[in-house]
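With one protein chain removed, the remaining protein chains of the complex are shown where they sit.
Chain nomenclature is as follows: A, B and C, assigned in order of appearance, with residue numbering initiated at 1 for each chain independently.
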Amino acid sequence: MAMIGGGKDAFIGAVHRLAFNMDGQVEMVAGALSVSAESAIESGKMLYLNDDRIYTDYKVMLEREAAMPADQRIDFVTIVTPNFLHFEPAMMALEKGFHVVVEKPITFSLDQAKQLAAKVEETGLQLLLCHTYTGYPMVKQARQMLQENLLGNIRKIYVEYPQGWLSTLLEQTGQAQASWRTDPKRSGKAGCIGDIGTHAFNLAEYITGLEVTEICSALNVVVPGRMLDDDGAVLLKFNNGATGVLMATQVAAGEENNIRIRIYGENGGLEWQQEMANSLIVKWLDKPSQTYRTGGSGIGSLASHNTRTPAGHPEGYLEAFANLYRNFASVLQAKLAGEKPTAEMLDFPGTAEGIRGMAFIENVVAASSSTTKWIPFTT
Amino acid sequence: MAMIGGGKDAFIGAVHRLAFNMDGQVEMVAGALSVSAESAIESGKMLYLNDDRIYTDYKVMLEREAAMPADQRIDFVTIVTPNFLHFEPAMMALEKGFHVVVEKPITFSLDQAKQLAAKVEETGLQLLLCHTYTGYPMVKQARQMLQENLLGNIRKIYVEYPQGWLSTLLEQTGQAQASWRTDPKRSGKAGCIGDIGTHAFNLAEYITGLEVTEICSALNVVVPGRMLDDDGAVLLKFNNGATGVLMATQVAAGEENNIRIRIYGENGGLEWQQEMANSLIVKWLDKPSQTYRTGGSGIGSLASHNTRTPAGHPEGYLEAFANLYRNFASVLQAKLAGEKPTAEMLDFPGTAEGIRGMAFIENVVAASSSTTKWIPFTT
Amino acid sequence: MAMIGGGKDAFIGAVHRLAFNMDGQVEMVAGALSVSAESAIESGKMLYLNDDRIYTDYKVMLEREAAMPADQRIDFVTIVTPNFLHFEPAMMALEKGFHVVVEKPITFSLDQAKQLAAKVEETGLQLLLCHTYTGYPMVKQARQMLQENLLGNIRKIYVEYPQGWLSTLLEQTGQAQASWRTDPKRSGKAGCIGDIGTHAFNLAEYITGLEVTEICSALNVVVPGRMLDDDGAVLLKFNNGATGVLMATQVAAGEENNIRIRIYGENGGLEWQQEMANSLIVKWLDKPSQTYRTGGSGIGSLASHNTRTPAGHPEGYLEAFANLYRNFASVLQAKLAGEKPTAEMLDFPGTAEGIRGMAFIENVVAASSSTTKWIPFTT
Partner (left out) sequence: MAMIGGGKDAFIGAVHRLAFNMDGQVEMVAGALSVSAESAIESGKMLYLNDDRIYTDYKVMLEREAAMPADQRIDFVTIVTPNFLHFEPAMMALEKGFHVVVEKPITFSLDQAKQLAAKVEETGLQLLLCHTYTGYPMVKQARQMLQENLLGNIRKIYVEYPQGWLSTLLEQTGQAQASWRTDPKRSGKAGCIGDIGTHAFNLAEYITGLEVTEICSALNVVVPGRMLDDDGAVLLKFNNGATGVLMATQVAAGEENNIRIRIYGENGGLEWQQEMANSLIVKWLDKPSQTYRTGGSGIGSLASHNTRTPAGHPEGYLEAFANLYRNFASVLQAKLAGEKPTAEMLDFPGTAEGIRGMAFIENVVAASSSTTKWIPFTT
């Protein structure tokens, strides 16, 4: 595979490499790692790429790789550029016959997301959208328990994603991450709600299998001088009549990255949070609560498929991320081998989730400036 | 003192007795414990009241007690009837010269709350409103730390109160608590948001010292057949520019009573929840988080004053409740002795909080049925 | 009732008053509250005792109270003096016909404990020994679950009691608690292992219903200059073949009072700790773990009988303590009424536990100085 973006100063590119290296299924052989030619070359060397596959332009890379013999060229590209640079390389990669892994949000606009989805549909290629939190075993377990209707009809969903790292005007200190993520030209219409709110939104829809149908939103710019929202809350209505609250903030000083969800049905509730990623608490209306554990007793097929070590060996963020890649790569391998991928392999986010995510951003931004309380969620 | 309501089948009356007994400052000598004469008498006997001070009508009780010599008559009354029966006995008690303890919400309407406040002002008597959660030592500590501005300007407040006990139509099973709390004639305009949402609202204003100025609310009746809201969420704006989210629900199946608050300022955040009532987590933007503990190191005067046992001996809900009574009784004793009560003694909720709470109920109910997003919070 | 010891500077006397006041069943009407006449009188006045029942000598008190008419004299005495002053007042009280509540350890020596037990037996009076931790609802629940054999044969018991308050030579600063507890003349043969190790020992035997039969112990004086052990560990063998480890320390700097026990049988394990007193974690060999909660679902009769508030209203140390008094008082009331006390009422520690505790102290001290590993536990 090849990487677009993710050079030596980037954050998420390095995370991708840790994740796809882990299982030994994926080998990075090429890269256009930076828009700066110098950085692209230096980064490629640091990552032991062969000189002839260190590219300074992703278009050139996709052209040349596509021209190679099938057994030498890359199978897929991973796109880890800032948001505004997702769409074009993804489209071109698909057109050249490469599968695609892309960071979230999938594109810069909902319209682009739809075009990309159409292209995936047309080409029959695979696209993995990196909603990492869906890779945690206990998130998978929650999803499966709700698919099996263990809680009865879902009534209430609370999902939150508190961070504190943008409590100061970090983007003016030259910090690269803060810089592009708070810049509308590179990040898009939304700051916090696009960067992490989309993860919370995706987690709620992924676990419950429900869809948001109406929203009421309030975005804030808390730190003076910031160009995009750094905080927000959204009231939600779902297609089964359930309601919910989504909270995302990057100015909760002292918070790290504790995305957390609670879901209540007629019979009980589920609770999961990243800081205790290997526990899924199941509360019952009329029985003592239970704690399901990664690798532990009573775990279903979906979580088990995404677990590497026995119970009690904590699996973390990188393993969750690696699960996305492992499932994606397993589907590619199965298809190459003429086999049918299992349901467990196919359980990774793609263009459908990408469209929902972009719609979330656009709807939430529109709703935030509306004086009307409830706004339909449109795609 | 004497109790109005709180007979043998009541919930909160028994809790009051546990609370005011604890410190040995308060003696219950009279009571009109039920609207049913039979129950009033039976309850009085069970509580070892003298026969001549077991009343079947609170008006008679207030008349007769007021007519006794000062050293024999009661000092104050505690009113633990359903919401619709708070105002009249409270007004009459004040008129007869008795201090008043009253369960929340203070009255049935905002207008009554204002009348009661005026009467307290006029008589110079004391009124304690039982927002129990303000009695926890670590809630007091949080309040004091914010009074000392340790977090800088407050930016974000999340407060939540999830319960699950009304997940079914319990009120149709004859359960007494469910019956009156879901009945608009006895409970008021609001169900959940009045019963527990007011506690969450009070906690946020109490700890931060801020006031809500605008709200956006959405109340739900989740269980079909219920007459009042059993779930709701409110977006908040505060008078310093901070924003917040308040969540209250009684249909989170499996949840008990875990009221919880998180407050973030420029420098860090505070977190407190009832299930770990003796810990106050303080998170910092640039230092490791700290856990302050009841009776532990670094605790301020306000929390210390409200602590009975050394660190590590958990203080619970009854001790928090007893703190309200102990402070109230200490103020009465100080005044009797011609002394000035300390700031720590005076730190209990009264009519000001009562008016805010009733305004909260009325504003939230109005805002919930409005199609406009933001509604001013008026009192 | 009357109190012996527990004057204005004492710690545990005040705790007793908070505990027995709570339920309104017990009234303190007399006291010999200090060996200092001045302090005894001052303390009595502070506690609103009538002047004629403020005594400066417990012997005088017991004589005079015994001489009063039955409907006026006290029913029982509570002895909260330092350890060396338990035996004599307890014996005299029994001889005068009064029931007895006594702080642990029951006496100064095993031999005294046996004499006291014989006296209780002889008089038919009740004696309550204040192993407070047995009063927690979730400790009761653990006991009942093991009585019902839910874990199969018990194999392993870990019990620990870490404190840090004696990390410095506090007894030389004039601190009253540290002073007598580290003084062999007032505390007995043991320091830490007598003061808190006995609680841990009692908790293990109480919950499991097993008896220790052999021990290997190592006591330490960690802080130079201290006269008694301030730290220790004991390996345990039980009468069913189970083994265990008991750890008690008062020099774990930063620790408060987190007594904790874990018990494992063939099918699973139980875990309880005071810092999360309202949760009992039940781990299973082949099922997800469960969390039983005070007042929650699935709770047995023993815990329910010892719970005052609905689930989610934390009950703490004082409620646990009050449960001892409530059960003791209920037994006295039942007997007065000619009724048979229930099993739940009778479930409080007495002379049997007192003998086991004194034997524990004497055996552990002897074993600690032995060079032989295993020593039989004798009583």
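To be clear about the criterion, a residue touches a chain if its C-beta (ideal position, glycine included) is under 8 Å from a C-beta of that chain, and two chains touch if they have at least 3 such contacts.
These numbers were taken from a predicted model, which means no experiment stands behind them.
J.: Which of these, B:50, B:149 or B:291, touches the one chain of the complex that we don't see?
T.: Answering carefully, the residue with contact to the hidden chain is B:291.
J.: Tell me which of C:44, C:265 or C:316 is the one touching the absent chain.
T.: Answer from the full complex: C:265 touches the omitted chain.
J.: List the residues of subunit C that touch the chain left out of this view.
T.: So the residues of subunit C touching the unseen chain are 151, 155-156, 158, 160, 162, 164, 167-168, 216, 218, 220, 222, 231, 233, 235, 243, 245, 247, 249, 251-255, 262, 264-269, 282-285, 289, 370-374.
J.: Where does subunit A touch the missing chain, residue by residue?
T.: Touching the missing chain: residues 11, 14-15, 17-18, 21-24, 47-48, 163, 165, 255-258, 274-278, 293, 295-296, 308-319.
J.: For subunit B, which residues touch the unseen chain?
T.: Interface with the chain not displayed, on the subunit B side: 282, 284-293, 296-298.
What we mean here is this: only the chains that are shown with their structure count from here on.
J.: Determine the centre-to-centre distance between subunit A and subunit C, using the mean Cα coordinates as centres, and give it in whole Å.
T.: So the centroids are 55 Å from each other.
J.: How big is the gap, in whole Å, between where the Cα atoms of subunit B centre and where those of subunit C centre?
T.: 35
J.: Subunit C: which residues touch two or more other chains?
T.: Residues 293, 296 of subunit C touch two or more partner chains.
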